[in-house]
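Only one protein chain is missing; all other protein chains are in place.
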Amino acid sequence: MQPAAITESRNVMESAAFRLVGRALTCIRGGREIFADLGFSLSAGEALAVTGRNGAGKTSLLRLIGGLLKPAAGTIVLEGSPDESPPAEQAHYLGHRDALKPALSVAENLRFWHAFLGGERDSPPAALAAVGLDHIAHLPAGYLSAGQKRRLSMARLVAVRRPLWLLDEPTSALDTAGQALFATLMTDHLAKGGLIVAATHAPLGIATRELRIGGAA
Amino acid sequence: MTLLDLANPTRFLSLTAKVLPWLAAATAILLAVGLYQSAMAPDDYQQGATVKIMFIHVPNAWLAMFVWGVMSLSALGTLVWRHPLADVSAKAAAPIGAAFTFLALVTGSLWGRPMWGTYWEWDARLTSVLILFLMYLGLMALWRAVEDPTRAARAAAVLTLVGAVNLPIIKFSVDWWNTLHQPASVMRMGGSTLDKAFLIPLLTMAVAFSLLFVTLHMAAMRNEILRRRVRSLQMMQAGQQAA
Amino acid sequence: MTALAALIRRDLRVALRVGGGALIGVLFFLTVVVLMPFALGPDLALLKRLGPAILWLGALLASLLTLDRLFTADHDDGSLDLIVMSRAPLELACAAKAVAHWLAAGVPLIVATPVLGLLLNLDGQATLAVALTLLAGTPALTFTGMIGAALAVTLHRGGLLLAVLVLPLSIPVLIFGVAASNAAIAGPDGFGAPFSILCALSLAGLVIGPVAAAASLRHGLD
Partner (left out) sequence: MTLATMLGPYASFIVASYAIVGAIVVALIAWIALDYRTQKARLRELEAGGARRRSGRGVTDIA
């Protein structure tokens, strides 16, 4: 059962019909209109860099796609998706906060998300090795630096395969080596037919299309 | 942690390695003597053989308070001199003190049962010990709540000193509350009225339990120093980038 | 199912590790119960009569106060976003968190009851009755309390507001919990009826609590 499901989803991910489309999106938060009538379309293997000044609604857009906010108007769909599940369930969300428990070890943190998120997965130790944290897997996550915590969050994206990555300022806490590593991970993901939507100020180190919201920065 | 900070604990570790076996042996011998003396002690004309419970109850009750005193001194060391060993001493003493306090409560309740007919009576002395026990548990919870030991040490030191100042007030209030409601306690433990036949085993046991505390405290301090070394080594390890 | 088991395991681990507050609830319970005789007087007959009520009030407050951080901790570190987005239904995830909380904070209260019963001069049978009613009733407290805990995330504040929101909701549990304990102590008649209502309240809470908490979280996140 399991291998069949994997090949099927891979085929779908690689087909060009797999697209993330947002149409006529309006976001209202706290009575204030953040943006209105926003549209975008992203095909498999493409990355979208969402830019704009502070407060333009970059994070709000990501949270709309992730289903954490409800749009006041408009729709977001994953076209050509293997199942009917909403984009949120096929997405990884890498927010400002790292979703780690300082009292649990590095490996325990990753193992939890690995088991909780489910679906098609790689082994947690391999994912830790991919982000260069395997030598401190047994240490409490509370001992890690901000950059290392970010790497541990990135390990989650590697350990559990999801077609859509929603990244909010993903490289902010990372040093040069970390940014290069993350660029490699993103390139791999795109090569497998994944999609990336990233809110960012800094260049990500990969080829992206740009979506500027809220006028000039 | 700088090398200078490690110097003192290191000297302490080599000291414990030399002293601990002797302390443990002395404790064992004194405990054996104390147990023999209390077994041989005559029955009290009023309490009968239950007076034997006194030989372990009183040392535990005395240690319950003494350990808080030790922690208060350590707390001063933490707050005034910022001595790294003071933190370690305070943290290591808390669970041991709590254990002695718990034993004082249990033995007190077992001693009171034949006289009161119930395991627990809101007797002034025992109630004060119960409050002391709660304060020990609170202190241990505080130590557990903060992961960084130096930050926890400051907070625990303040709480320990506040407790030390408050304990006499609490004791006085409980005594007053108790006499308000009922006649004086059934238990008698006046040192001066105690017969010599009881005094000698009691004193031996008190010294034996004090030695036991010193031994355990030293061993627990050694563990705590090692635990902190493990922690700082792990932090260093986390700081190293993967090859 | 593995997702929910993983969530329960994680919450239990976090609660029992350094910094987790699982046992502080028991300490609070102990302290509240010990305070009572100072207000009421050390009259053992009186304490025996009021014992079940004191124990139930203590357990109610203890389980409520430990619920404060049930969702806010996950909200603060960003875990809650991922839990809301995940494939596991949010209602079941909430129920799993409540179960973990009950195991880490509720069960220790029940275990501590015999010791506290001793302090309040309750005999063995009475203590057993109170422990049994707590076993049947504390899940209801956790499940109603979790609604308040979810609202605390939405409102960005917890503490006293949570208590004010949830305490009225837990009145039925208190009524039938104390009634069942007193019935078991005073006489053989009437234990069954309040006890089954208590069980029913827990079962109803098991259904209503997670649904309401999940609804509150879904609409309250921003």
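Letters A, B and C mark the chains in the order given here, with residues in each chain numbered from 1 onward.
Going forward, a contact is a pair of C-beta atoms (placed from the backbone, for glycine too) under 8 Å apart; a residue touches a chain by one contact, two chains touch by 3 or more.
Quick caveat: nothing in here was measured; it's all calculated off a predicted structure.
Q: What shown chains come into contact with the chain that's not displayed?
A: By the stated touch criterion, the chain not on view contacts B.
Q: Check each of B:56, B:88 or B:152 against the chain that is not shown and name the one that touches it.
A: Result: among the candidates, B:56 touches the missing chain.
Q: Quick one: which of A:135, A:192 or A:212 touches the chain that's been left out?
A: Checking each option in A:135, A:192 or A:212, the one touching the absent chain turns out to be A:135.
Q: Just checking the interface: what residues of chain B touch the absent partner chain?
A: The missing chain touches chain B at positions 43, 48-50, 52-53, 56-57, 60, 95-96, 99, 102-103, 106-107, 110-111, 113-114, 212, 216, 219-220, 222-223, 226-227, 229-230, 233-234, 237, 240, 243.
By our rule, only the chains that are shown with their structure count from here on.
Q: Farthest from chain B by Cα centre, which chain is it? Let me know.
A: A
Q: Could you say which chain's mean Cα position falls nearest to the mean Cα position of the entire protein shown?
A: C
Q: Looking only at C-beta pairs that count as contacts, which pair of chains has more of them, A-C or A-B?
A: Contact tally favours A-C.
Q: Please tell me the distance, in whole Å, between the geometric centres of chain B and chain C computed from their C-alpha atoms.
A: Going by mean C-alpha positions, chain B sits 33 Å from chain C.
Q: Taking the mean of the C-alpha atoms as each chain's centre, how many Å separate chain A from chain C?
A: Using C-alpha averages as centres, the distance is 37 Å.
Q: Between chain A and chain B, what distance separates the C-alpha centroids? Give it in angstrom.
A: 54
Q: Send over the residues of chain B in touch with two or more other chains.
A: As it turns out, chain B has residues touching two or more other chains at 147.
Q: Could you pull out the residues of chain C that touch at least 2 other chains?
A: Touching at least two other chains: 18-19.
Q: Given the complex with chain B, which residues does chain C contribute to the contact?
A: These residues of chain C touch chain B: 18-19, 21, 23-24, 27, 30-31, 34, 37-38, 41-44, 118-119, 121.
Q: In the complex formed with chain A, which residues of chain C make contact?
A: Touch list, chain C to chain A: 2-3, 5-7, 9-10, 13-14, 17-20, 76-79, 81-88, 221-222.
Q: Sort out for me which residues of chain A touch chain C in the complex.
A: Residues in contact with chain C: 29-30, 63, 66-69, 85, 88-89, 91, 93, 95-104, 108, 111-113, 115-119.
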